[in-house]
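With one protein chain held back, the other chains of the complex are shown just where they sit.
Letters A and B mark the chains in the order given here, with residues in each chain numbered from 1 onward.
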Amino acid sequence: MTERSAVGIVRNVAKVWLALLGLLALTVGTALLPLGLWNTVLNTVIALIKVVLIGLCFMELLRHDSLPRLMAVVALFFLLIQLGQTISEHLTRGISTTPWTPPAQRAPLQHGGVDAATPSRRAYPAPGH
Amino acid sequence: MSSYLTEGPTLRQWLTTTDHKKVAILYAIAITLFFFIGGAAAVIIRLELATPQGDLVPAQTYNELFTAHGVIMVWFFLIPSIPSVLGNFLIPLMIGARDLAFPRLNLASWYIYLIGGVGTLWGMLLGGVDTGWTFYTPFSTMFSNSHVIIVVLSVFFTGFSSILTGLNFIVTIHRLRAPGLTWFKLPLFVWAHYATSIILVLATPVLAMTMVLIVIERLFQVGIFDPALGGDPLLFQHLFWFYSHPAVYIMVLPAMGVVSEIIPTFARRKIFGYRFMAYAIMGIALLGFLVWGHHMFTSGMSMYAGMTFSLLSFFVAVPSAIKVFNWTATLYKGSITFDAPMLYALGFIGLFTIGGLTGLFLAALALDVHLTHTYFVVAHFHYIMVGGAVAAYLGGIHFWWPKVTGRMYPEMWARVAAAMLFFGFNLTFFPQYLLGYEGMPRRYHSYAPEYQLLNVLSSAGASILAIGYLLPLCYLAWSLFYGRHAPSNPWEGRGLEWKTLSPPPVENFSNPVVVHSHVHEVAGEGAA
């Protein structure tokens, strides 16, 4: 991947840099089109490509030492576990409820609590003061 | 050759040392202090619960006491106990290295820990926190009038000491093993610390960010977790338990590592099923990340997620059982002696098994509805953390005491203390299973009179436990000055750490270490 001359190095980095800027233009461009959810999908895919480019070319994940690769993959794996399990819990929460689920589970509660037994909120200065 | 204890003896030299052995001692002193502070809170809790009426302390103080007990014991004693003391001291010795990969980082992590600890104590002295160690929102952010922010920030800060320790261990175990010491020749203690380090590095930052989000919500009164302001309280529980469930494995995996060293030594047998023991350690670490939702079954979470989390929680029983059976199989036909470390290790197997099996009760969705928020849960996790992790820590302290200090502890007193702790522990916490099963809720300073008998038994057990913990403090301190001088290898142990002097020289070994065969068979050359 890397040529060991200064010119080669500069050329390689410049290629990656241009690719990253191109991807940035692409993601901003598609964001201006009204695609709804597909905007988020496209943004995510392009961001992932950029991350992979930076990881492989700038952070030298392709070097001969394999342990950093392992670290990166393991971290991504556990990040996905966290996101995946939590989001799937969130998405399936309303399908059917357990007997002890409060009826107003998903609806926003009124400010200040539900009944007299609820402890009072702390008096705090409003933000901006 | 001079031992590490005589080299650089001034206080200043101790406080600026980068020797992993000395940093381990610094940690030992600090966590012992926190253990007795956290223990003092527990003493008042048990005194209050001796009578059904809330007569000793007001409800608010009681809340602050169990919060102090939880916060201090979890983050300032249990999490750093075995890794930062025994792991720090022994990992380089066990792999034939001179020090950890980043010695200065090691010292930095002790200072970070200390600053976090002092911050927490400061918060407690200002008036304490009443949220429980779990800091559940929106109570902690919108309702509690106690000193949440200072304590939460201290916990945040302390997290970085965990992360740095874990990082150091991972790199050390990967990069500094002696020539010939391949992965499947490593002692199980090192395997256990490797798995623990992965959890430390990957789970702790999630807690750190969660603590930051608490501070943001509390300071600016914005909705992240508060449903009234558009947040989701379950989001907090997901984040908190994503760390705090694996945190249980941070406590118990190193304990398993200690027990896996003690049992083969005193049974004079090779550990049974070494490879499966290593796989089981890694399996527990992995599964530990997937089961956090079992703390949330009655929180109104999705019941489909509940079923998944329940099933995954049951899977944890498989590698745990492999370990228990293999320790037991190691004992079979062994020529066993009951020295104090062995008493702790045997106690660990029994108490861990009880704690683990009652964990299955709580992992069952329907049964959890009845048992959660009761004393059953309190008993369950104390069996794992106190009966398991603390017992193993004390066992390890006794086992490696001759190596660390160069002195033998008084065997008779040590056996008395181990027996007292086992008896006192069961008397304290077994009644709590019954109380929980009968429906006594946690976290109240008063209770219905029919629960009194079992509570009195529990408080009586706690007083035995208290004496049992003070005893080692006294005789171990005594042995520092008057104990018999220890030989290099008093237990005929087979690990590399026994091949060097007691206490080890500053450089750990005098000759380069090369390992030819399995550490548990005939360990390396290079004796001092």
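Basically, contacts are C-beta pairs under 8 Å (C-beta built on N, C-alpha and C of every residue); 3 or more make two chains touch, one makes a residue touch a chain.
Going forward, contacts and distances are computed from a predicted model.
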Options "Deoxyribose-phosphate aldolase", "Anti-sigma regulatory factor (Ser/Thr protein kinase)", "Branched-chain amino acid ABC transporter permease" or "Cytochrome c oxidase subunit 3": UniProt name of the undisplayed chain: "Cytochrome c oxidase subunit 3"
Residue among B:F36, B:F102, B:F314 or B:Y444 touching the omitted chain: B:F102
Contacting the left-out chain in the complete assembly, out of B:L56, B:L235, B:L434 or B:V456: B:L235
Candidates B:A68, B:L121, B:M142 or B:L202 - the one touching the absent chain: B:L202
Interface with the unshown chain - residue positions in chain B: 95-98, 101-102, 163, 166-168, 170-171, 174-179, 201-206, 208-210, 212-213, 216-217, 220-224, 229-232, 235, 238-239, 507-509, 511-513
Chain A residues that touch the omitted chain in the full complex: 2, 4-6, 9-10, 12-14, 16-17, 20-21, 24, 27-28, 31-34, 36, 39-40, 43-44, 46-47, 50-51, 54-55, 57-60, 63, 65, 67-68, 71-72, 74-76, 78-79, 82-83, 86-87, 90-91, 108, 126-128
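The rule is short, and it goes like this: only the chains that are shown with their structure count from here on.
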Between chain B and chain A, distance of the C-alpha-averaged centres to the nearest whole Å: 33
Touching residues (chain side chain B, partner chain A) in the complex: 139, 142-145, 174, 198, 202, 206, 220-222, 227-230, 232, 234-235, 238, 242, 289-290, 292-293, 298, 300-306, 308-309, 369
Contacting residues of chain A [partner chain B, same complex]: 67, 74-75, 78, 81-82, 85-86, 88-98, 100-102, 105, 108-113, 119-122, 124, 126-127
